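I have placed the structure first, in the form of structure tokens, so that the comments after it can refer back to it.
In this view, the complex is presented without one of its protein chains, the others remaining in place.
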Amino acid sequence: MSVRTDSVNEGAEPESSRLSREDVAHVASLALLELTDAELDEFTGQLDAVLEHAKDIDALDVGDVEPTYHPYPVTNVFRDDVVEQLDVHDAALAMAPEAEDGQFRVPPALGEEP
Amino acid sequence: MSTAIEIAAAVSAGEQTASSVLESYLSRIDDREAEIHAFNAVTAEEARATAAAIDASVAAGETVGPLAGVPVALKDNMCTTGIATTCSSRMLEDWKPPYDATVVERLREAGAIMVGKTNLDEFAMGSSTENSAFGVTHNPLDVTRVPGGSSGGSAAAVAAGFAPLSLGSDTGGSIRQPAALCGVVGMKPSYGAVSRYGLIAFASSLDQIGPFSATVADSALLYSVIAGHDARDSTSIPLPVPDVQATLDDGVEGLRVGIISELMGEGPLEGFEPEVLARVRDAANALAAAGATVAEVSVPSTIYGLSAYYQIAPAEASSNLARYDGVRYGHREPGGVNTAAMMKASRTAGFGPEVKRRIMLGTYALSAGYYDAFYGKAQRVRTLIINDLAKAYADFDVLLSPTSPCVAFPIGAKSDPLTMYLNDTCTIPSNLAGHPAISVPFGTGADDLPVGVQVLAPMLGEAKMYTVARAIELAASGGQS
Partner (left out) sequence: MTDIEQPVSSTMLSAWEVDSKVERETSHLPAEWEMVIGLEVHAELATETKMFSPARNHFGSEPNTNVHPVCLGLPGTLPVVNGKAVELSIRLGLALNCHVQRCVFARKNYFYPDMPKDYQISQYDRPLNINGWLELASGHTIGIERAHMEEDTGKSTHVGESGRIHDAGYSLVDYNRAGVPLIEIVSHPDIRGPEEAKEYVAELQRILIAVGASDGKFEEGSLRVDANVSVRPAGSDELRTRCEVKNVNSLRSLGRAIQYETQRHVDLYLAGDRPVQETRHWDEEGGRTRAGRSKEQAEDYRYFPDPDLVPVDPSPEWIEEIRQSLPVLPRERRQRLVDAGGTAQAAALAVERDLDQLAFDAMSQGADPERTLKHVANNLAVDGAQTLDPSNFAELVKLETGGGLTATQAKQVLAEMVETGNAPGDIAAQRGFEAMESSELEGLLDGIIAASPDEWSRFCEGEAKLQGFFTGQIMKATKGQADGKEIAKLLAQKSAG
């Protein structure tokens, strides 16, 4: 992997947050969701309204403000390297939609595209 | 009806059996659950067994916990070993966790009796409990109205007398808003005060578990049981829990109480019902009468809370909910010719529309390039809100606002997502800041429906928050209690 270096200039990109039907279709495919045409239309309008409302923060200059990823800042929370014996093998496979030979069974990785 | 404190005292002293207490609650559930639908599952069998065990302990002269024999309802997004934990989603309809959430362990150790798993908006996404895959929960005070959400089942359970206590989770107001709409007490603790281990995640940096109760004292009791450091949650605060029960009745004499002007309809935010605002002012006046100093204070960036929230929460949710892919557990849609097709079909069939909306909103926020564009920016706005609140707390011990801009609304009244989201305007700032906040009933608004007053406190300021909440409760009951 590598790090994206085309980092965003504060306030440059987010203005263009008007959402198109294609955007929604693209996002749905990234999220592994199938939408009907009717849903696509409905969601496009609804999501666009939410993004439109959220545009009020685009104007805010927060370039000098540190982001808050955790409300209560702690660091170096570590666990000891000790095995916790918790036999969930059977339980895990029992909850599997399909299992075989102690493993989770799924359709082939690459089958015919639907 | 007895309070949790009274029940625990009576059971511990052997004056009442846990079993008899349980039966009285189960019979109330029998009477009204059909019209309320607070529960996804009532776990009567397990509850009876637990109650019998508590009674045996008491009979044997053993020490029992602070919640001995107290029935507690759990929001159905907290994991319970061997008992379905569904998040009110088709996705997890039959899923039985092989482990207990930390809060469930703590409740058990305290002697509580779990009576059932309560309904919620699917994956806690919503403000009305209408987004449940298993049907709407009705407000016990008016069954044509919503109980609020997403912890609507837990709020309704306490309001209907199905349990003296329940647990909910609060990501943007999901405990406090339904508490307000159902006329009960609901509290969101400081982020990190209560372990999230075993709480099925919605938005990890905002989610907190907290108590519902009929009284402020019961809320403080339940909080004391569930709070505390947990090594299984990296974001858990490694500090001892303050004794909020000891200072409950300290009174507000000399305390400084600020009313947040932006959340009183005095800024760009609209849609506050006048009766709601009037009750908040009444509560403030009552506090002033009890010796507190009360003034208005501006917390300007609170108006941006909703926008920041709807970048952060969906972004985290889109990632948290990726694991529901039909491979290991949960719903699998049959007929997928390859893994990707199976996963897509399973997610499409397993999630309801609101969950899909938020996943897409969050995927969009994160896919627009480097995460700093939306998610990071929203986290910076979050800092602005924390800074503004810090300024306010330089002059005030606690802050007041409405919990919800409106009283319980009719089922189906808010079908537009954005309109629904606007319900959370007053509660979101505390989630973004990670601060504690509590909703206390104070009088009624339109249609005689209850109004909740929100008391906000700084990080780990639960003790003063509870003291003020207790004073408001006292004033609401006309000084009786």
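To keep things simple, chains are lettered A and B as they appear, and every chain counts its residues starting from 1.
The rule we apply is simple: a contact is a pair of C-beta atoms (placed from the backbone, for glycine too) under 8 Å apart; a residue touches a chain by one contact, two chains touch by 3 or more.
The shown structure was predicted, so the numbers you read here are calculated from the model rather than taken from an experiment.
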{"item": "Contact partner of the left-out chain, one of B:Leu199, B:Val280 or B:Leu422", "value": "B:Leu199"}
{"item": "Touching residue (missing chain; options B:Ala345, B:Leu366, B:Leu422 or B:Leu449)", "value": "B:Leu366"}
{"item": "Interface with the unshown chain - residue positions in subunit A", "value": "1-5, 7-10, 26, 29-30, 32, 63, 69-70, 73-84, 86, 88-89, 92-93, 100-111"}
{"item": "Missing-partner contacts on subunit B, residue numbers", "value": "77-79, 85, 87, 92, 95, 97-99, 101, 196-201, 203-205, 231-235, 315-316, 318-319, 322-323, 325, 327-329, 339-340, 343, 363, 366-367, 370-372, 375-376"}
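As a working rule, only the chains that are shown with their structure count from here on.
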{"item": "Subunit A residues within the subunit B interface of the complex", "value": "4, 6-8, 10, 13-14, 19, 23-24, 26-28, 30-35, 39, 43, 46-47, 49-51, 53-57, 60, 62, 65-72, 74, 77, 79, 86, 88, 91-92, 95-98, 104, 106-114"}
{"item": "Residues of subunit B that touch subunit A when the two form their complex", "value": "95-96, 98-99, 190-192, 205, 231, 234-235, 237-238, 303-304, 306-308, 310-311, 318, 322, 325-332, 336-345, 347-348, 351, 353, 356-357, 359-361, 363-364, 367-370, 372-374, 376-384, 386-387, 416-418, 421, 432-435, 459"}
